[in-house]
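Every protein chain but one is kept in place in this view of the complex.
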Amino acid sequence: MQLIKRLDLNDARLLLEGARAKADEINVPMCIAITDEGGNLIAFERMDGGKVTSITIAIDKSFTASAAKKATHDYGAISQPGGPTYGIDSAIGGRLMVVGGGLPVSVDGDVVGGIGVSSGTPAQDREVAQAGIDHFIATL
Amino acid sequence: MQLIKRLDLNDARLLLEGARAKADEINVPMCIAITDEGGNLIAFERMDGGKVTSITIAIDKSFTASAAKKATHDYGAISQPGGPTYGIDSAIGGRLMVVGGGLPVSVDGDVVGGIGVSSGTPAQDREVAQAGIDHFIATL
Amino acid sequence: MQLIKRLDLNDARLLLEGARAKADEINVPMCIAITDEGGNLIAFERMDGGKVTSITIAIDKSFTASAAKKATHDYGAISQPGGPTYGIDSAIGGRLMVVGGGLPVSVDGDVVGGIGVSSGTPAQDREVAQAGIDHFIATL
Partner (left out) sequence: MQLIKRLDLNDARLLLEGARAKADEINVPMCIAITDEGGNLIAFERMDGGKVTSITIAIDKSFTASAAKKATHDYGAISQPGGPTYGIDSAIGGRLMVVGGGLPVSVDGDVVGGIGVSSGTPAQDREVAQAGIDHFIATL
């Protein structure tokens, strides 16, 4: 039998809160998604002005980061032409995201979920996702 | 040019809050989704214990209710064998939901969004969705 | 070699025009789709107030009627529980529509395309689709 550590809804709200604060600070309305360690959605918010395309992209970045236990920008680095995972971006009906902005959330070495952010540049998305994690971790 | 009224994120949170309170009251952890008047997701929460299958079902109930401007239980009533919309439940890749728990959100006669709830019985889902609307409307 | 008769864009506009006039007359804003005899879209209009869910439903009703050479309400009749095509509504990823409002367009005994209408009751949708055909045929 396995015993799995998993984000709960309160944890997800803390992740959202930290990400939202950074999005407000850099003045980019974002879509923010939180998934559990199985890749399944726990919470989502589209800030006013967040992009409609970013709904699915944020959810899929979080899905990828949590379920593959890998940041989406790390997938981006190894998915370039000639790279070992080249072409993986179209896997799972296109859900596997290789664009930055999806980060696994780890506690004591275990991936317990993920956060995915979209609507800014990938660098902004990643910064906002990291701020969500930093805020959450600070509460532990 | 059309001028459209649409739920904002703060409205969506009020809808979530009202639904969650009722879900707690009846002791059924729910998935709750809020969409705008075009059917696009604004906010989502899976309460601890909410069903994984209900993630998509709640989102699609809210999509249906907002984008078709009709409660999903009303679709259920007219989609029975022999009914006028029999078979519509598999439309739009199966996203059109005819199971109760999806309600349009109307303000001053205009549909401005929707709420979809799943994890309980359809009657419970509908009760929780209605509680979300009642709470939101009370704040206007 | 086959020689195929097919609606052109001008024909499609006449079908739209006739359908729109009836939709205005009965005061139901509709989504109206015209497909060719291969089921491929030629023209589409969502009247102001037409339902977002009806975009796909109108297109798929027209697809079904033209590509299967059968009115969608005729599929509805034979797809009831115990009927010969029971369950066919979920075929083709749910694109095969068995709800009324999709009609093949025939000229001299050949199906040359289809029209699909959605946003009203299936009876209204069918009436509007028929009005499109009547208007088009009257110009031949």
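For clarity, chains are labelled A, B and C in written order, and residue numbers in each chain start from 1.
Here is the rule we use: a residue touches a chain if its C-beta (ideal position, glycine included) is under 8 Å from a C-beta of that chain, and two chains touch if they have at least 3 such contacts.
Just so we're clear, the structure is a prediction, and the values are computed from it rather than from any experiment.
Asks: Considering all chains of the complex, which shown ones does the missing chain contact?
Replies: Computed over the complete complex, the missing chain touches A, B, C.
Asks: In the complete assembly, which of C:43, C:99, C:117 or C:133 touches the absent chain?
Replies: Per the contact definition at the top, the residue touching the missing chain is C:43.
Asks: For a quick check of understanding: of A:40, A:54 or A:130, which residue touches the chain that isn't displayed?
Replies: A:54
Asks: Please give every residue of chain A in contact with the chain that is not shown.
Replies: Spelled out for chain A, the touching residues are 48, 51-54, 56-57, 60, 76, 79-81, 89-90, 93-94, 97-100, 121-123.
Asks: Give me the chain B residues in contact with the hidden chain, please.
Replies: Output for chain B: 1-8, 11, 36, 38-40, 107, 112.
Asks: When the complex is taken as a whole, what residues of chain C touch the one chain not shown?
Replies: 8-9, 12, 38, 40-48, 52, 55
One rule holds for everything that comes next: only the chains that are shown with their structure count from here on.
Asks: Taking each chain's centre as the mean position of its Cα atoms, how many Å separate chain A from chain C?
Replies: 42
Asks: Round to the nearest whole Å and give the separation of the Cα centres of chain B and chain C.
Replies: Chain B and chain C have C-alpha centres separated by 29 Å.
Asks: Specify, in ascending order, the residues of chain B that touch 2 or more different other chains.
Replies: 38
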